[in-house]
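Handing you this structure, nothing more for now.
Left out: one protein chain. Kept in place: all the others.
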Amino acid sequence: MSSASQPINQLPKPSILERLVQRHSKLAIALVVVFIIIFVYGMVTAPNFLTLFNLKTIIRDAALVGIMAIGLTFVTLSGNFFLLSMKETAALCIIAFATGMASGWGFELSFLFTMVFALLAGISQGALIGIGGNPIVVTLGAAGVLYGLGAYWSDNLVVSYRRPHGAEWLGTGSFLGLPNITVAFILIAISAELLLRKTSFGRQVYLIGANRAAGRATGHENFWMAIKVCTIASVCSAFVAIAFSAQVSSAQVNYFSSEFGSSGDMTIMVIATVMVGGNSIMGGFGSTLRSSFGAIFISTVDNMMVLHGFNSGPRVFAVGLMIVFSIIVFAILRRGSRSEE
Amino acid sequence: MTVEKIISFIKQKPDLMFAFMLAFFVYCIFAFTNDYFMTHRTSFAIMERFAVLGLVGLALTLCIIAGEIDLSIGSNAALAAVIVVRFTDSLGAPTALLIAVTVSTIIGLIQGYFIAYLRIRAIVLTVGTLMLLRGISLFVAEEKTVMLTDFRIPDFITTKVLWYFSPASLTVIAMFVLVALFMNFTKYGREIYAIGGARKEALAAGISLKRPMIIVFAISGFCAGLGGVIIGLRSGTAQALGLQYLLLAGTVAAFIGGVSILGGRGGVIGAVIGALTVNFLNTGLVFNVTPAFMVQLYLGILLLVVIMFQTGSVIFEKRQRRYQILKDIDDRRERLKKEMTGGAQP
Partner (left out) sequence: MVEQLLSLSEITRSFGAINALKDVSFDVKPGEVMGLVGENGAGKSSLVKIIGGFDSGFSGQFTFAGKQARFSGPVMAERAGIAIAQQELSLIPTMSVAENVLLVGDNVPKIATKRQLRKLVKPFLLEVGLDYIDPATSVERLSVGERHLVEVARLIAHDPQLLILDEPTAALGETDSIRILEMVERLVKRGKSVIYVSHRLDEIFKICDRITILRDGRSVAVKKTQELSVSELVNLMLGRELENMFPKRISSSSKIPLLRVRNLWPDGLLEPVDIDIFPGEILGLAGQLGSGTGEILSAIAGAHSIRGGNLEMDGRVFMPKTPNDAINAKIAYCSEDRKHDGLFLGRPILENITSTALKRITNFGILQPPSEHMLANDIAKGFTIDNSRLLSDAGVLSGGNQQKVALGKWLAINPKVILVNEPTRGVDVGARAEIYQTLHKLAEQGTAIVVASTDLQEITNLPTRIIAFYRGLKVSELGYDEVSAENILTQITDPFGAAKLKR
C-alpha cells in the first residue's frame, strides 16, 4: 500500500498541440481535419467569397438566428436542455408587435407591449420546467399553444403597417456601414458573454448546469434559474421577431415556419446553432460566444453553397450534415476526455 | 367473478383507464355537438386518419418507452411520401412503395446504430437528422411538389373494406398486432422496456444497448415510411417540407396513451387509444370548421394537461411510497420494543 502523499493524477504540462493529440481521440481529429480541407477548398473556389460585401452578408444572415441562439444558450448551459417553442414565441410576438404598430402606437410602446408577451411566455414555461416538467414535452405543448394564440389573434392573416413607421432603423437602417441588425447581434453577443463570465448570475448558470444536485446543496435552486433563462430566451425571440417585422413592415404567424430561409424551421436552426458551436447538451460547459460562432459558421457554409450555385435541397442537407457531424465529433471528444475518471 | 377481474385490472392500469376515459370523453363532446359526427362516413374517415397517426403514435410510443424520442419522424415520413409519389409513375406503385419503406427503415436503423454505439442521446441526434432528411427530400423532389398522374391508385388505397376499413388501415392494424406481440411476449421487447425504465440498471444487469436501440429506431423508421407512403398514395401528392405536424400529434397520442417521459412505461394498447383520441379531436374540430392552427392550439393544451396529470400522479405515488416506508418503520419499532423486554438497554 503506498504511503505517498503526492496527488496521483498530476499531469505534466506539455504543449497545447501535444495535449490536444494526447487527450482526444484520433478519429475525432481525423474527422475535423477532413472537414477543414473541404471547407478551405470550398472557400477558395467560391466566386466572390472573400469580398467585404459578402462577409458582411454572412454576418447579417447569421444575425437573426444568432440572437435567438444566444438566448437559447442560457437555457442549455443551465442544464435545462432546450426549448422547442422558440419560433412559436417569435410568432406570437411578431403579431403583438405588428398589431401595436398597425394601431399607431409607435415603436417604443409596441416594443414594450411585445416584451410583455415574451415575459409571460418565458416565465410560464420556466416555472413548469422548474418544478420538474421535462423541457422537451413542456415546450412542445407550449409551442402549439403559443402558435395557436398568435394565429387566433390575427385570424391567421397578415398584419401590415405603413411606412414610415418608426422602426425602419432596426429593420433596414445601418450604422458605420453595418446593418443595424448586425450591430444588434454583435452588441447582444458581447453583453451575453459578459453576463455569463462576469456576473454571479452567469456563474450560477454554469454551476447549476454542471451539477444540479450540487447546485441545490450549495443553495442554488433550479426553479428560479429555469424561469430566468427561459425568460432570456423568450426575450431574444421577441427581439428577433420585432427586427424581422421591421424589415418587412408586416407580420404573419407563419413567418418563422418552414418557409423561413432556405433551411426552414427556425427552431431547428437555433438548436442546431447552439450544438454546432460545441455547447454541451447536458449543461455546464460552453458559452454564448460559441453559439455566435456557430451561427456565423452555418451562415458561412450556406453562403458558400449559394455562391457555388446549389439549390435549397443540398443546402438544407449540408446544415443537417453539419449538425450530425458536430454531434458525433463532440460525442467522441467528450468520451475520449472523460474516460480518465 | 368477472366484475372483480375488471376492477383489479382498472386498479393495475390507471394510465390506460385515464386514456380510455379521455378518448370516450372527447368522442362524446363531438358526437353531441355535431350531427354528422356519429355517422358511418365519419367513422371511416377517422379510421383513415388513424392509419397514419396511429403509426406515428406507435413509433413515438416505442421510442419514449425506450427512453428516447425521434424528432425526425416527420421528415422521414415526408421523404417516404416524396419517394413513393415520385417513382410510382416510372416504376409502378408496388416497387416505389417498397423502395420508400425500405429507405425509411434503413434510415431508422442507422440512427439507432449511432445512438447505441456513440452513446448519443436520440433527441440530440434526431435534431440533425431532421434537417438532413429534409435536404434529401428536397433533392429527390427537385424542390417542387410532386404529383401522381394516375389517380386510380389513391382510389384503391381508399376503397372501403369491411365497412370501416381500407387496405391502408388494415395494414396498420396488422402492424399494431405484430408490434404488440413483440413487445409483450419476447425477450427483446422486454429489453426495450428495461433500457427505458432504468437505463443504468439495465446496462449493469448485462443488457446490451445496441440491440434494443436499433430495433426501436428501425421500427420507428418503418412506421414513418409506411405512414408517409400511405399519405402520399392516398392524396397523390407530396411535399418535401410537409408532415411536420406529425411530431406533435404523435407525441400527444403517445402521452395520452400512457407513456412516461421517464421511460419504461406504456404499451401498444395505449398507443391505439391515444391515437384514436387525437383523431377524434382532429376530425371533430375539422367538422366544426376549425382552422389548422386552432387544432394545434388544442393539441398543445391537451399535451400540457396530460403532462400535468402525469406529474401529479408521480408526486402522488412518491407520497404513497413514503407513507409505506414510514409504516414499515413503525412496524419495526413495535417489534423491536417487544424483543427488548429483557434485553440490556442503556
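In order of appearance the chains are A and B, and numbering begins at 1 in each one.
Operating definition for what follows: a contact is a pair of C-beta atoms (placed from the backbone, for glycine too) under 8 Å apart; a residue touches a chain by one contact, two chains touch by 3 or more.
Bear in mind that the values here come from a model prediction, so they are computed numbers and not experimental data.
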Of A:N211, A:S250 or A:N311, the residue that touches the missing chain is A:N211
Given B:A141, B:A194, B:I261 or B:A275, the one touching the chain that is not displayed:
B:A194
Out of B:G232, B:G250, B:G264 or B:G300, point to the residue that touches the absent chain in the complete complex.
B:G264
Counting contacts across the full complex, list the positions on chain B that touch the omitted chain.
184-188, 190-191, 193-194, 197-198, 201-202, 204-207, 264-265, 321-322, 325-326, 328-329, 332-333, 335-336, 339-340, 343-346
Interface with the unshown chain - residue positions in chain A:
1-11, 198-204, 206-207, 210-211, 213-221, 284-285, 338, 340-341
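Basically, only the chains that are shown with their structure count from here on.
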Residue numbers on chain A that touch chain B, as the complex places them:
81, 128, 131-134, 136-138, 140-149, 151-152, 156, 253, 258, 263-265, 268, 271-272, 275, 281, 311-321, 323-325, 327-328, 331-332, 335
Can you list the chain B residues touching chain A in their complex?
69, 114, 118-121, 123-125, 127-139, 141-143, 240-241, 244, 247-248, 251, 255, 261, 291, 293-294, 296-304, 307, 311
